[in-house]
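Only one protein chain is missing; all other protein chains are in place.
Right, chain A next:
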Amino acid sequence: MIEERFDAIVVGAGMGGNAAALTMAERGLKVLQLERGEYSGSKNVQGAILYADMLEKLIPNFREDAPLERHLVEQRFWIVDECSHTGLHYRSDDFNEEKPNRYTIIRAQFDKWFSEKVREAGATVLCETTVTELLQDSHGRVVGVRTDRNGGEIHADVVVLAEGVNGVLGTRAGLRGRPEPDKVALAVKEMHFLSRETIDARFNLKGDEGLVIEAAGTISRGMTGMGFIYSNKECISLGIGCLVADFQRTGETPYGLLEGFKRHPSVAPLIEGSEVKEYSAHLIPEGGYKAIPQLCGEGWVVVGDAAQLNNAIHREGSNLAMTSGRIAAEAICLIKSRKDPMTAKNLSLYKKLLNDSFVIKDLKKYKDMPALLHTHSQNFFLTYPQLFSKAMQDYVRVDGTPKLEREKLMLNSFIKARSWSGLFSDALRIARAWR
């Protein structure tokens, strides 16, 4: 039993937990951070892309010593069918700037570095400690945590739940439900090692330039999902994710999809001859705005993936985690400085500040997108990619068919697959959900 009492306990050492612990420790709060992994980062899985702006707000000079992989100069979006991809590529030399905007990172290494900053700021970080439940008083107020270390009751004024997408504590305490199969995606990923020169040559990169490929289409076999390829310095992160409900419904296997993606003729040459050094799996919150649970209560707040804060459309999650962690911590520090108690009413300041930030504003913007994509996955992830790929092939293949005839055939194939009203309503629904 730890006799000491803390101002705040942070459960978890991912992006949200580290942001919260750092912010509170820097402002003089007595902070305990608990992490179940052997070190901070050893349980954390992400693609991963780091967004500089949100980290700069926490650690302005992070570029000096953070383990960054490559800064991104190119983004490729692919629509794929069985043997082709149609790409939209954006590359700009503007991204070779003094302070680049996005980097690829390797989470286990990055989080270890981030955790050092948390320790330097004065927080106590205790690893290899799994929190098993929240301690609640007779009024249901959260007053601390119980851990799996001997007799491990620890008390604090407030508990920051940064336990990740699959957090169990909030559910056990009845503060929020379990994630539902149609509101989380399962992603699997492999780390493919190649020499730096090989990666540079295959992706047309030099120096620390990096690139991202995101692919949607037949690789997800009609399920809502997408594949990704991120270039690191000496390895490639390659993975694919689909909605858990879709895996449950179709009986497809995650590793089967991954192998299929790797075998795709547009992908296979990129990883040829690589040495795989890790296989990981992780859930991603996909429910958007409508899946956000209660964000705070008596003696607790929830941040990051645990609060399902993820922008699936822009594939932003870690920055929402960092920002929500920082904002929660700022709210707690403000309440503390006023010597006010950590009541639900006072902690609702966090919710208010988060509502005013890009985090909730962005999620609100796309609030109808998850329902649209999740319920029409066959159309958006199979039928349209196939039609689109066929149309592209017809457009570029020259075989003496008159162009007018060809265009008519192309249009007919779309109408046959989706009908006029289907095409019209799909377009309308996307426009509405995007707005």
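Just so we're on the same page, contacts are C-beta pairs under 8 Å (C-beta built on N, C-alpha and C of every residue); 3 or more make two chains touch, one makes a residue touch a chain; residues count from 1.
In this text, contacts and distances are computed from a predicted model.
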{"item": "Protein name (UniProt record) of the chain left out of view, among \"histidine kinase\", \"3-isopropylmalate dehydratase small subunit\", \"Carbon-monoxide dehydrogenase medium subunit\" or \"Ferredoxin-like protein\"", "value": "\"Ferredoxin-like protein\""}
{"item": "Among A:190, A:209, A:298 or A:316, the residue in touch with the chain that has been omitted", "value": "A:190"}
{"item": "Which residue of A:252, A:298 or A:316 touches the chain not shown here", "value": "A:252"}
{"item": "Residue, one of A:128, A:272 or A:340, that touches the chain absent here", "value": "A:128"}
{"item": "Of A:16, A:100, A:179 or A:299, the one touching the omitted chain in the full complex", "value": "A:179"}
{"item": "Hidden partner interface residues of chain A, rising order", "value": "36-38, 41-46, 48, 106-109, 111, 127-130, 132, 147-149, 165-166, 168, 178-181, 184, 186, 188, 190-191, 221, 235, 244, 247-248, 251-256, 259-260, 276-283"}
